[in-house]
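A single protein chain has been omitted from the complex, and every remaining protein chain is retained in its original position.
So that you can tell them apart, the chains are marked A and B in the order they are listed, and the count of residues begins at 1 in each.
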Amino acid sequence: MKELIWLIPLLPLVGFLINGLGQKILPKSLIGIIGSGVVLVSFLISCVLFGEVRAWRDAGESGAYMHQLFDWISVGNFKLSFSFLLDPLSSLMLLIVTGIGFLIHVYSYGYMLHDEGFGKFFSYLNLFIFFMLLLVLGSNYLIMFIGWEGVGLCSYLLIGFWYKNSDYSSAAKKAFVMNRIGDLGFLIAVFAIIATFGSLEFAEVFPKAAQFPMGDAALLLITLMLFVAATGKSAQLPLFTWLPDAMAGPTPVSALIHAATMVTAGIYMIARSNILFTLSPVTMQVITVVGIATALLAAFIAITQNDIKKVLAYSTVSQLGYMFLGLGVGAFTGAFFHVLTHAFFKALLFLGAGSVIHAMSNEQDMRMMGGLKKNLPVTYITMLIGTVAIAGIPPLSGFFSKDEILAHAFFASPVFWVLGFIGALCTAFYMFRLLSMTFFGKFRGTEEQKHHLHESPWQMTFPLIVLAVLSAVGGLLNVPEALGGGHWLGEFLSPVFADTNAVATPFHLSHSTEYILMAVSTVGAVGMAIFALNKYGRLTSTNEVAEPSFLYKLSYHKFYIDELYDTLVVKPLDALSIVFYKVFDRGGIDRLVNAVGEFFVLSGRGIRQIQNGHVGFYIFMMVIGIVAIMLYGFLHV
Amino acid sequence: MTAFYFVAFLSIFFALMTIFTKNPVHSVLYLVITFFTFTVHYIMLNAQFLAVVNFIVYMGAIMVLFLFVLMLLNLNKDTEPMKSNLVKIMGAVAGMCLLATFLGAFRVIELDNGFVTGNSDVGLVKNLGKVLFDEFLLPFELSSILLLTAMVGAILLAKKETKEA
Partner (left out) sequence: MDHIIQHIQGIPLNHYLIFCSIIFAIGVVGVLIRRNVIIIMMSIELMLNSVNLLLAAFSAYRGDASGQVFVFFVMALAAAEVAVGLAIVIMVYRNTKSVDLESLSKLRW
């Protein structure tokens, strides 16, 4: 069965081609079936492969399998093959991408059914799945980079899906440009890897890297550049501003690309290259600081946002910051665990938000909602589960993953733990604020909206229920030892991080310390949840606060970061380009080009006299020419 | 041996007469004679098929075509347009330059000064047919299309124009 690995990315590509080419001809139901079906088949294959990897792991092997498709580049002694790598890490990512991808395809069928770009939407989604699978499966950095670029492209296409709205298309452009900055980092890293190791294959680079001393300069460059790439794709400081704007896309896109899969590509990439990062402590510190700063900043912003999707977007940024914090303190398993659980509950929350928006006739402002509990029971219950999960209240999944990261952070430095804890409090607060503003209290929308309220069709509620179940029980994958768990995920992934474990300081906390940490964070989260429920549960007017404080304004205006970038980067660039336009383009290049043109016009006017229309003259010239050519030829033999 | 030089002399002489005679009809007749000497050359090379084809196609068909057109247009010495002397001299000088270049080129490239033996059998109809219909079958078929095209084209061009719309 493992030989069929190439089918996993191929099927979505086929789906993309069929749906893309047939979007005008095929009926909507068929497009939906093809689009979801290919992903479902990929998911089933992924399940089987995951089973095989598990069996290998149980048998005590490393569980890695390379599938070489063909030699791609072969120059001198530099060889690059188009090959896929199946190992515990990628098999889990496969499950996330295809599994959640399938659910979101099903959801999209209900959500987008009345959109005229239905076929286009499904083909883009399939293309996205294809590139994401390339990214996950690639056995070297270049294939990963292809997927990396490809998902960026799909993200651009889907954010700007309703391209007729110029705000949306500029949001798409913003996302694309921000991603490009990161991609440049990735490219530089790839070049540096070639220069340092002479290869891009993971299987060759990592063993070689393991021989390097701690803090090697080449590794520092590579890892810093890879991290720049990750900040772009995974929306970290200072490149995170594109993610909230990316909410312009249809909600299923936000759930799939901007919550569950693409934005976690950076974490996946760093977890994949864990040995490089472990050997560069400076980069690890940078990652930790950036991660925690992003987590806190985004959490603060999320507290005051009123757009339901914006809250979730900032929440995503904040959770990604947590994952980077985990990576930075060496909790690779924990970070990946959080990727996994976050994919469940954030996809759930986005899809739930989509369901709400659908019911509210595209109203996204939470101040206009309220009291939807009665009308949307399934959405309410599933979103409640998601909210509890993300807030880190046991025994739902978010608690376990967040706890593991926080425990590692505490082990690295208690300061990190405190900061992370504050972030977790904010998370609990803004998520319950969202829940209570949406579902509790009195309905604040218009009469028309109230009349229109309805539960979503089964295509939309089914994924919600599945994801709710996963969010609830996902944490059981990796129950820490302190709670009597087997740390199954850590064991399963251990061959991927084997090199790192050999180098890094082993993680150790006494059980009593862990209990205290868990208790504190649980009590904090529950307290914040109750506080938020009290504060916003009985909201009656659409005006949230009478007198906005300074901090409130700061948070509401997203710390003025967009404005800051505008002043620091955009305006100077604008001015510079105007100068270039006037001085170099108009004055230099244009004049040069015009001079060339005029030269040919004038010389043409002169030479045209020879073209006098007398055939005899032409023949005469031809003979002269032949003589000249022959003379030239024989004089220069 | 001397036959070649004699016939070659005749060819050159009649070729010169062709281009220098004022009357176009005479020109055509001299050209016919020139082509006849060429036929003799082909026979001497033992290229019998070419000799026959040259005789029929060139001297028969093409030359008759020329004559026919001349008569159709009723051209004779009086209507013959003449170039100025300067142009004539220039043309002659250019032609001689070309010839000189050719001859110089032959000296430079130094062919092996072999002899042309006219005793090979390649020019016989049988041998030529084998090559033509085997190795050169596709060009042969293409040339039939070319001739057909030329035929259609010629008819289309020479046809009296019907009333223009």
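Simple rule for what comes next: a contact is a pair of C-beta atoms (placed from the backbone, for glycine too) under 8 Å apart; a residue touches a chain by one contact, two chains touch by 3 or more.
In this text, all values refer to a predicted model and were calculated from it rather than measured experimentally.
By the touch definition given at the top, chain B reaches the unshown chain through residues 1-4, 8, 11-12, 15-16, 18-19, 24, 27-28, 31, 34-35, 38, 41-47, 49-50, 53-54, 57-58, 61-62, 65-66, 69-70, 72-73, 75, 80-83, 87-88, 90-92, 94-96, 98-99, 102-103, 106, 111, 113-120, 122-123, 127-128, 130-132, 135-136, 139-140, 143, 146-147, 149-151, 153-158.
The omitted chain makes contact with chain A at the following residues, 608, 611-616, 619-620, 623.
FYI, only the chains that are shown with their structure count from here on.
Distance between chain centres (mean CA atoms), chain A to chain B: 78 Å.
By the touch criterion stated above, chain A contacts chain B in their complex at residues 616, 620, 623-624, 626-627, 630-631, 633-634, 637. Against chain A, the residues of chain B that register as touching in their complex are 83, 87, 90-91, 94-95, 97-98, 101-102, 104-105, 108-109.
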